[in-house]
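Apart from one protein chain that is not included, each protein chain of the complex appears where it belongs.
Labels for the chains are A and B, by order of writing; each one numbers its residues from 1.
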Amino acid sequence: MNARLLPLLATLVIFLVAYAICYAQYPAMLSTRVIGNLLTDNAFLGIVAVGMTFVIISGGIDLSVGSVIAFSGVFIAVMLRDTGLHPVVVFALLLTLTTLFGAAMGGVIHFLEMPPFIVTLAGMFLARGMAYVLSIDSVPITHEFYEVLQRSYWLMPGKGRLTLIGGMMLIVFIAGIMLAHRTRFGTNVYAVGGGVQTARLMGVPVGRTTVGIYALSGFLAGLAGIVFSIYTSAGYSLATVGVELDAIAAVVIGGTLLTGGSGFVAGTLIGVLIMGLIQTYIIFDGTLSSWWTKILIGMLLFAFIVLQKGLVWTTGKRRMAGG
Amino acid sequence: MPQSDASQPLLRARGVRKIFPGTIALDGVDFSLQAGEVHALLGENGAGKSTLIKCLTGAYRRDDGDILLEGASIDPKGTLDAQAYGIGTVYQEVNLLPNLSVAENLSLGHQPTRFGMISGRRMNADAREVLAQYGLDIDVTRNLDSYSVAVQQVIAIARAVTLSGKVLILDEPTASLDSHEVKMLFDVVRSLKQRGLGIVFISHFLDQIFEISDRLTVLRNGQLVGTEVTAEIDRVKLINMMLGRELEQEVRSHGKHHAAAGEPRLSFTGFGRKGSIEPFDLSIHAGEVVGVAGLLGSGRTETAEVLFGVAQHDSGEARQDGTVLSLTNSRQAISAGFGFCPEDRKTDGVIADLTVRENIALALQAGIGWMRRIPDREQKAMANDYIRKLDIRTPDAEKPVGLLSGGNQQKVMLARWLVTNPSFLILDEPTRGIDVGAHAEIIRLIEELCAQGMSLLVISSELDELVAYSHRVIVVRDRQHVAELAGYEITTDNMVRAIAAPEREAVH
Partner (left out) sequence: MTGLKLFSRRILPQLVTLAVVVGLISIMFPGFFEISIANGRLYGSPIDILNRGAPVALLAIGMTLVIATGGIDLSVGAVMAICGAMAAWGITEGYGLGLTLLMALAAGLACGLWNGLLVAVLGIQPIVATLILMVAGRGIAQLITEGAILTFNHEGLIFFGSGSLFTIPTPIIIAIVTGALVTLIVRRSALGMLIEAIGINLRASTLAGVNTRVLLIAVYMASGLCAALAGVIAAADIRGADANNAGLWLELDAILAVVIGGTSLLGGRFSLIASLIGALIIQAVNTGILLSGFPPEFNLIIKAGIILIILVLQSPTIRTMVIFLSPAPVSQADTEKQAVNQ
C-alpha cells in the first residue's frame, strides 16, 4: 500500500472510532439531525480549510484567512446597510476583493522570495484592520434575501436539515477534490510542494501557481465569510479570531503533511468533521468543559505530526537501504 | 549503425570558458558528441564535469566559447530551453517529484486533458506505453518514491528522451545503484544509442565507463586532459590522466621513509560502518602522515567520517595509547584530540557569517563549554597569531569568513583545529579548489605539523601531493581499504595501479 495513504487512513479510522464511541453513549448522535448540524456549524471552517489544504500541500501557510472571514462579514453587512446593492452583487464584489488580496500575497511571496508565514501575517493584520475601519461594532444583516438563504434547506430522511451553507461546503469540497486531482493546476500545486527547484526544472510555472494558490485561498476565505455571515446574520470585526489555526489543525488531522507535497482535500473534510464531533460530544456530555476541545485537538495534532515524521523517516530509511 | 556522419558531430563545444570568483572552472574546453555514441566524461570533484554540463544546458552562462548542435550555433537559456533544443539531462539525484505518481511525473506540463480536466486514464495509458519501450511494466499510478532509485532513473530518462530526443546527458546516474540495476540501466542506454541519440555519460566507476562508452574525455582542474577511444586505452593510463603527475612540476618520486617506532598513538581495528565503509584496520603513530588515495566515491570520505564520529561506526574498536576510546559522535572525537577539515568547506566547514576570529575560536570554545568564554583579547591574539602563521589573506580578524577566498577559508578551518592543539588531524581534500600559492603553503604546513609530532590522515586526489608528504598511503576502492603502501613503495605509479586493479587481481 502507498505509505502516503496511511495518514488519511488513520484519520478515517479515528473518525469512525470516535463516532462509534459517541454513538455507543448517545445513540442520538447518529441521527441526520446531528449530522446536519455538524455540517452547518462547520461550513465556514470547512470551506476555508479547503483553501488551506492547497496552501499547505504547496509547502506554504496562510495566516490571513480568519481575518479575511471577519472582514468579509463586516464588508457585506456595511455594504448592505449603506448601499442599495443586492447581496449577490455585494458577494461578487467581495469575492473579487478577497481573491485579489490573496493573489497579492502570493505575488509578494513569490517575487520577493519571502516566507509565506510572515507575508500572510501582514495580510492577517491588514484584513483585520480593514474590518475594524469599516466597523468596530457588530453590524446586523437584515436583508430579506438573507432570510431566503437561511431558510433554504433540504430535509434529509430522519428530519435532519442539510442547510444551504452545509451543502455549499460539500460542493466546495467536491470542487476542491476535482481541482486537486483532475487539473494541471492541482498537479502543479503538488509539484511545487514536492520541491520548488525540481518543479521549476520540470517546467512548472512556479510563480503563476503560487499566486493562484493564495488567490484560491483568498477566494475561499471570502466565500467562508459569506457563509459565516449567513450563519450569524451579522458582520463583526472581532469574529473568527484564530480560525486559521482551526483550519491548519483540520488540514493536518486530515492527513496532509505540514511540510508540503502530500495530502488530500477529502482528508480535510474528515479532519473538520472530527473537530466538529469533539465539540458536539462535549455539548452532548454537558459535564465536560469546552477547553477539552482545544486540548484534544492539540493532542491529535501532536499525534499526526509525529506519525508523519515517523513515516517520512521510515520511507527515507527504506530508500537508503534499497539504494 | 544509424547515421555516422563523422564530419559533423551532433553536439559540439568549442573553447568553453567559465570563470567563478577566484577560480577558472573551465578553461577553453573542447568537447564533441556523435549521434549514436556514448561519450564518457571523467574527472575528480572540481575537475569541471558538472560545470561543462551546466554550460551545455544553459544552467550557467558561459564566459566564452561556442556550442553547436547539428552544426548550428545554439545558446540555451536554461534547462527548459536546452530541452526544447533537444538536449535532456538526468542527474544523480533524480530530478523528478517523489510525491507525484509515475504517470504524473512523465506527463507534468503536458497532461492530456478533456474539457479542461486531466484525463487520468489516457495519462496512465500513455505512461505505460512510454515505459514499455524501456522494458518497464510497473503500476504508473503509484507515487514515484515507492520505486527503487534505478526505476526512478529509467523514468527520468524516459521523460528526458520524450521531451528532448537528440542528446541525453546522464550525470552520475549509477552512483547509488547495485550491479543488477546498473545492468538494467545500461540496457536502456544501449537501446537509446541504437535509436541514434548522442549520450553523455558521467560516472566515476571505471568498470562502467569501459563497459558502456565508445569514447571518453578527461577533465582536470578545469582543463581538457584529452579525448580517447575507450577501446584503445587501459585503466592505468586512464587513471594517470585523471590523477597522475603533471609533468612540468618537479616533485619527489617516492614517499618518505619513516621508521614508525614503538606503539601507535591511535589504532582502529575492524572499524567500519555498514553501507558506507567495510571494516578496516588502521594505526597511526605520532609524527606520521597517512595518506588516503582513491577515486571519488571509493569510500575515502566515509573513512574520515567514521573516524571522526560524524557517522557512527557499527563495528570494531578504537584505542588511543592503548586504552579503548569511545567514538560515537564528533564531540567525543574532539575531546580525544581529533580535528577534521571536511571536503565541502561551504556546507560542513566554515560558518560563513561569523568572523575569522569566531570561526577560529569555535571548536576550542565548544570544547571548553559555553560558560567559560575565551576572553576577546585572547581570541583576537589567537586569530591574529594564525592569520600571520598561516598567512591568511584578510584585512583583519573581524571579516566574515564567507567573504574570503577558498584557500583562505581552508586555512581558517585549519586554524580552527590547530588552536585546539589536536594530536590527530583529518584533512579531506585540503587543497581542492584553492590557488597555487595557498596550495604549496598547505603542503608545507602539513609537513611542519608532522614534524611537531602531530598525526595526520590526509585524503587527496592529487597523487603527487600524497607522495610528497605521506609516510604511508592507504588505497581505497569500492568502499574497502584494498592496499597499504609505505616508504619507498609510495609512488604515483604504484598508487594508480592499486586504484586501477580490478577486484580479483592481488595488489603488490
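What we mean here is this: a residue touches a chain if its C-beta (ideal position, glycine included) is under 8 Å from a C-beta of that chain, and two chains touch if they have at least 3 such contacts.
Not measured: the values here are computed from a predicted model.
Note that the absent chain touches A, B when the full complex is taken as a whole.
If you put the hidden chain back, the residue from B:Val350, B:Ile443 or B:Leu456 that touches it is B:Val350.
Check A:Leu9, A:Ala28 or A:Val306 against the missing chain and you find that the one touching it is A:Val306. Set against the missing chain, the residues A:Val119, A:Leu149, A:Val196 or A:Leu277 yield one that touches it, A:Val119.
Note on the undisplayed chain: of the listed residues A:Leu94, A:Met130 or A:Val211, the one touching it is A:Met130.
Within the whole complex, the absent chain has one touching residue among B:Ala366, B:Ala381 or B:Ala440, and that is B:Ala366.
By the touch criterion stated above, the residues of subunit B touching the omitted chain are 21-22, 308, 310, 330-331, 334-335, 340, 342, 347-354, 358, 361-363, 365-374, 393, 398, 403-405, 407-408, 416, 435, 437.
Take subunit A: the residues that touch the chain left off the picture are 61, 108, 111-115, 117-119, 121-126, 128-130, 132-133, 136, 241, 245, 248-249, 258-259, 289-299, 301-302, 305-306, 309.
Everything that follows uses one rule, which is that only the chains that are shown with their structure count from here on.
Between subunit A and subunit B the centroid-to-centroid distance comes to 46 Å (mean Cα coordinates, whole Å). In the complex of the two chains, the subunit A residues touching subunit B come out as 2-4, 178, 181-184, 187-188, 190-191, 193-195, 198-199, 201-204, 261-262, 315, 319-323.
Taken together, the subunit B residues at the contact with subunit A in this complex read 79-80, 83, 95-100, 104, 108-109, 111, 113, 116-118, 120, 142-143, 145-146, 148-149, 176-177, 275.
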